[in-house]
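Handing you this structure, nothing more for now.
A single protein chain has been omitted; all remaining protein chains appear in their positions.
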């Protein structure tokens, strides 16, 4: 067992999959350049040394184009891992993702497959409106795509390997404050997410959520950064005698509905915490799910703690209002008792 | 008072706004070509004859490009109305819409405005996965955009005029089966939505919903085509003594929350009907809203009747399963009693 | 930019090319009739008039080469070898269709013969074709990949990004532009400030050539050239084929936006009679009865496709959620 950051765990996962399967390759901007950064957050650093520039392929600045290239390669026997420097640029490849990758298998009546992985960093890190968005829900709403969001090093490696072996397009959302990127690429305000990762091969099955803390009184659901905020809130709630359960779905599509519903039916209370804007955000589905399927077990309204409905602000004082704080979670939970 | 189809009402609205304000102009693909169709669904038919090809500007096939062009024009004194042939192509301009148009005012600290209107047809009409999607939620989740979805001729003209006069980017979603387009562009399965439209100038304020049918027992919320399905269901429920209220928000952003909550608090039951895929769809927000704000008034779980989580199928027999039917609405409502 | 000179084509080959064109023509004439009778739902983008392009290009390909088609894909699919039965069944929304009734006219394809589901988003097919070529190169195969697209698609960003990547990576791609002078109702001159598409290849250091798209021999010659270069590692090419739609853009389109003289002129240049005339003339001297025999053969093939489609079951409504994700081979 080695202790790895999420960036390191992803890198190891990619390396092992590329060693295992010659059809696996990486493509993206600035991912393999000698003397470069290994992508915007060091995940692919050094991989070109082992696998060469043909399998760690630096592309022109053409997001839509290289997404389409990855789709074409995926339909013809390869297993591309495409790197998007910032999740915000997924909008530049939206057609290729939502109209092409997601629909090819369906449109073909199940005769073609698209084993494609797309990795994209999200999260607010003082870069402002076009480099700090949280975007999962734009893709969890697209049938044909699978979506995962690892918050620990163990899950990052395990989900990445599962994604590479999956025969469908899988988006992996990674949080900039959880990478643990070092040196020049380290992030102010980063959260320590390094953890133990087995040396032997393993996967984390896509579709299985995790309970991060068991509790009886209220269910907190978070993803990526907000998992950590929820855990911290839970610890503080314990002090006032509120025993919170914290759930990290890890996979957003398919979603571990059973795990969430079981918890809500047990605790009778639900608070969903996410970094994205509230209106029509990811959290709405979780609340709607509980309201429809756990209605008779609910002792209080299921609520959301999300970002206000504004683009990610640049000013740190505003960003602090944008990203859900532990205090906002505490207030939301206490209001339910 | 003339009786107009939605296509005619939109055309009249555009004509009147272009006459009223010389800065208003249309751009898009095949909208003004002599001998052409006036856009994919005849909305701009004949406008070039009155206003010329400079103000009814046919663009190359460059969705992202002409969206950016419209943004640049909007920031410099013009009021563009951009025509998208099929809503599905909005993904091709997703960056310009979600990263540029929606964020310019915010990123500039409120120093620039983007008075831009984008019109896009949605809805399942046997064209398959890339020409039949319902896409509102991809945009209702983007702060900075306003979104409207008229289901009547009166609202279509009134909301279009309000959108043209609004100083923010406004998306108008129009349903292919509601246009009432005639002749070569008519649609199989079209719903009669023609209605009386005043001759004098009027607007329908963005943000005000409408009650299409008053009822005491259950609230049905629909939009575009599903408003009509909900009304039909309501009439049939009346027979079994269930008195359903039907709400058509008309504006999706800003949303008339008060109207919906008031109705749900009155009826104690909520069924949201939409043509889009259920998972993370538009309906989830409506249910989440009611669950959080009307929880103590609910007598039954708030539920959704949506499309299954698959791309729009081509085969009519499958499409019939995709678009929520009156029968599915009836079943969902009856299950609440 | 050099126009490819028509190579002398052997009679057998020219007959095959003609048969392919004839099949596309008769197949689509029947599609149109079925559509007007309401037996084919939705909309149709017919290829009538452009048959020489798909026939000429695909005659230069192997079955394991790749093709991406457009919103107007019937010709591409038939020429690449997708069975008329499977296409007709798809158009009629049957479970036996090449997309099991899920795709429809705009998405026909057949991966078993190298054709991806057609991409109906203008321009979006080109990067996918480039990806297939990259894959071929990485797998060490000598397959080539063809991207068919209309001239209008060359104003989409995706096309530009695809051209650049294919050139930078020297990939085995043929970019085949079907310049039929209109993008929907929009005239070429209205959307372009250049005289042709072939010249755009120079922006990527790629060879670009313009050929007369209604001359199936010229198209084939240009394609053979480009395919040979691509297979031997010489990289991508752009071939612009000048042609014309002898039909509406989609369903009932009267083409009021096209001048009558222009249409009349191009009707005279209809590639089918043109090719038939060549076959009848020296050096081929094919007897009329052989061409008549081809007509009968093709008519029978189309009849069979329609009969097959008619007799096929519709998808099971209970299966609406099937095939969203891969369910295994």
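Quick notes
Think of it as A, B and C in the order they're written, each chain with its own count starting at 1.
Definition applied: contacts are C-beta pairs under 8 Å (C-beta built on N, C-alpha and C of every residue); 3 or more make two chains touch, one makes a residue touch a chain.
Only a predicted model underlies this, so the values are computations on that prediction, with no experimental measurement involved.
Taking the full assembly into account, the omitted chain touches A, B, C. Listed residues C:45, C:100, C:137 or C:160: the one in touch with the omitted chain is C:160. Note that of B:5, B:42, B:85 or B:105, the residue touching the chain absent from this view is B:105. Across C:199, C:274 or C:317, the single residue that touches the chain missing here is C:199.
When the whole complex is considered, the residue among A:30, A:167 or A:232 that touches the unshown chain is A:30. One chain of the complex is left out; on chain B, the residues touching it are 23, 25, 54-55, 59-60, 62, 64-78, 80, 95-96, 99-100, 104-115, 143-144, 146, 167-168. Counting the whole complex, the residues of chain A in touch with the unshown chain are 29-30, 33-37, 58-65, 88-89, 92, 125-131, 184, 188, 308-311, 313-318, 320-322.
Taking the complete complex into account, residues 155-161, 164, 167-168, 170, 190-194, 199-200, 202-206 of chain C touch the chain not shown.
The criterion applied here is as follows: only the chains that are shown with their structure count from here on.
Centre-to-centre, using mean CA coordinates, chain A is 31 Å away from chain B. Work out the mean CA point of chain A and of chain C, and you get 40 Å between them.
Contact with two or more other chains is made by residues 99, 101-103, 107, 119, 121, 124, 157, 324 of chain C. Annotation for chain B: residues touching 2 or more other chains are 88-89, 92, 128-130, 309-311.
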